[in-house]
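The complex appears here minus one protein chain, its other protein chains still in place.
Naming follows writing order (A and B), and every chain is counted from residue 1.
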Amino acid sequence: MEELANLFHGFAVALQPFNIMVMILGIVLGVIIGVLPGLGGANGVAILLPLTFSMPPTSAIIMLSCIYWGALFGGAITSILFNIPGEPWSVATTFDGYPMAQQGKAGEALTAAFTSSFVGALFAVIMITLVAPLVASFALQFGPAEKFAVYFLAFCSFVGLSKEPPFKTVAAMMIGFALAAVGLDSITGQLRLTFGVTELLNGFDFLIAVIGLFGIGEILLTMEEGLSFRGGNAKINLRVVLHTWKEMPAYWLTSLRSCLIGCWMGITPAGATPASFMSYGIAKRLSKRGKKFGHGEIEGVVAPETAAHAAGTAALLPMLSLGVPGSPTAAVLLGGLLIWGLQPGPMLFVEQKEFVWGLIASMYLGNLVGLLVVLTCVPIFAAILRIPFSIIAPLILVLCAIGAYSVHSSTFDVVLMLVFGVLGYLFKKCGYPLAPLVLAIVLGDKAEEAFRQSLLGSQGSLAVFFSNGLVGTIMVLGLIALFWSAIQEGYSRLRAATA
Amino acid sequence: MSSHGGSAGPSHKAVEAGVTLAIALFGIIVIIGSVKAGINWGAEGPRAGFFPFYVGLLIVAASAMNFRNTLREDDGGVFAEWGQLRQVMSVVVPTAIYVGALPFTGIYLASMIFIAWFMRWLGKYGWLTVTAVAIGMPVVTYLIFERWFMVPLPKGPVEEWLGL
Partner (left out) sequence: MKRSVRVALAAGIALVAGQIPALAGWEPVRPVEFIVPAGTGGGADQMARTIQGIVTKHNLMKQPLVVINKSGGAGGEGFLDVKASAGNPHKIIITLSNLFTTPLATGIPFNWKDLTPVAMLALDEFVLWVNAEKPYATAKDYIDAVKQAGGTLKMGGTGSKQEDQIITVAMEKATGAKFTYIPYKGGGEVAVQLVGNHIDSTVNNPIEAVAQWRGGKVRPLCVFDDKPMGYDEPITDGKAWKDIPTCKSQGLDIEYLMLRGIFMSPRATKDQIEYYVDLFKKVRETPEWQDFMKTGAFNTTFMTGADYAKWVETEEKRHELLMKEAGFLASN
């Protein structure tokens, strides 16, 4: 029970007026960062890090982690309203969130997204409070082979979901893998597929592809249908929040599952992006309403958002207890800790009790404050859809260009964004699914890297992927997910035969 | 605004075949690049081009199947009507000019002209509204990105002259 006493002490620290002020400021900044494409959580925290040097470390980390929460909340807004994911982990939110907005249910989608985010984060924080040391030792078991198994599972739980023709799905996913491979090969340190073009040194950044494929592509599709965004009739009052809340308990199972997936992905650390995709894929398979996913199902917003937020929160745990960041943003926060003279690692929980528990308490409070802030803004966000298309479209295009530019400060990326936009339009019209392409860009090079690291370690033996209980179990789960539909069919046939 | 000029347009089949061929071409480029990087299984596991090579092969193979399917399924439908395509191009072409001009004019001036053009020609707004939005948005952007978050955006001669 020492933990609880520490936690209450932490609440006392976090509830100091200055810290509460810092918290609200952090949330607001974070939401802005999350909304603007290109200014991701990692960039935002990095940019604001030096500004916090003059604060006491506890206040500083509270502010930075609140920016982090805010960015997690904010990423969902543009995904739902405009089909533009501001953050990688909000891509899966667009699948059902954007159709909901088009049906005039933007308010419901936003409420569901924010509430699920809160639930996911809360679950993860409770886990951090109660079982931190245990979890840290679990994270240590993840070497390259285990990481590859996790990526494998993420892919398997997601492929085979699209209704598009299988060869188009294969083509789209392979294009994603090919794009992910461009640039420096991290295992051999040599350049590949760059053909001497220096602009390609970076490879293809996920965000630029997504801004183009989803954001610009959607605007072009809208142009084809005439000059209007659908969904302008969204309700813009706060009653929609209560109305949505009444519906949400029905999805408790999906929520719980997503929380677990999110925590697991956050700790290992694979990150929030695979968590959101995996959670969406699994929900689609296991849910009764799974068949309707992709057409504006509220459960399709709940699953990825819960998992992404749980992962984002859980990612802070390995950072604090091991000194290894679970996400790029956590990596920047880690740098901040070092600069304030706090050494993350096994000793932090012992030596810096006040700081650690102040931070954990601020996670509870920061999330609550964040939820309140964004929920009160739901009507405002929903009202954005009422702005006439010919005003909002050029503004979105300009913001997309700025977003694409600020990822690497390169105007070449803006050109790429437009190319991806036209591709997104053509692909969508020709029935190529975009989701597998995006998933492959995000995880392709990481999966390849983990695979090759494993083989280096095992002297080239593939047996490494079944060499212990942990990695073997994850691989088998992946295989089950891959052949799920076949298994299901066999099962129902078996039942029919016995009946 | 929807000026549907009849139901004529490029056939869906032709466009899709074109897209499929372009994807296959991309696959071939990937294969060439991978061969350059080394595609065999070296002493330390697969080399840099090993995975991209098979990825490229799969792209080409899948495109071949897609191409066959495209040719077989001919529903005689159009990809989009010419009027609709004109609408799409009325966004793509100015955006392309905007993107092309960015490195030279800087983002602010280009954005102002782009927003003004879009609102005036496609939205038919009055000059007052057009001017307010076209100037307001870049100014807000400037304040948020450059002053607040200190993210430098591309600048051109005008900004240079203003000393921003």
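Throughout what follows, a residue touches a chain if its C-beta (ideal position, glycine included) is under 8 Å from a C-beta of that chain, and two chains touch if they have at least 3 such contacts.
It should be emphasised that the depicted structure is a prediction, and the values quoted were computed from it without experimental measurement.
> Touching the hidden chain in the complete assembly: which of A:N237, A:Q343 or A:T376 does that?
Here the residue in touch with the unshown chain is A:Q343.
> Check each of A:V159, A:I261, A:A315 or A:V332 against the chain that is not shown and name the one that touches it.
A:V332
> Any idea which of A:P17, A:G189 or A:G469 touches the chain not displayed?
Only one of A:P17, A:G189 or A:G469 touches the chain omitted from view, namely A:G189.
> Need a quick check: the contact residues on chain B for the chain that isn't drawn.
Per the touch rule, chain B residues meeting the hidden chain are 139, 142-143, 146, 150-152, 162-164.
> In the complete complex, which positions of chain A touch the hidden chain?
Residues 42-43, 46-47, 49-51, 53-54, 139-144, 183-191, 194, 198, 201-203, 318, 322-325, 328, 331-332, 334-335, 338-339, 341, 343-348, 408-409, 449, 453, 456-457, 459 of chain A touch the chain that is not shown.
Everything that follows uses one rule, which is that only the chains that are shown with their structure count from here on.
> Centre to centre, by mean C-alpha position, how many angstrom separate chain A and chain B?
Centre separation, chain A to chain B: 24 Å.
> For the complex, which residues does chain A have touching chain B?
32-33, 36, 39, 43-44, 47-48, 165, 167-168, 170-171, 174-175, 177-178, 181, 185, 187-188, 190-195, 216, 219-220, 223-227, 388-391, 393-395, 397-399, 401-402, 405-406, 409, 411, 414-415, 417-418, 421-422, 425-427, 429-430, 432, 448, 452, 455-456, 460
> Contact residues on chain B for chain A in the complex?
Those in contact with chain A are residues 1-2, 15-16, 19-20, 23, 26-27, 30, 33-34, 36-37, 41, 44-49, 51-52, 55-56, 58-59, 62-63, 65-66, 69, 79-80, 84-85, 87-88, 90-92, 95-96, 98-100, 102-103, 107, 111, 114-115, 117-119, 122-125, 133, 137-138, 141, 144-145, 149-154.
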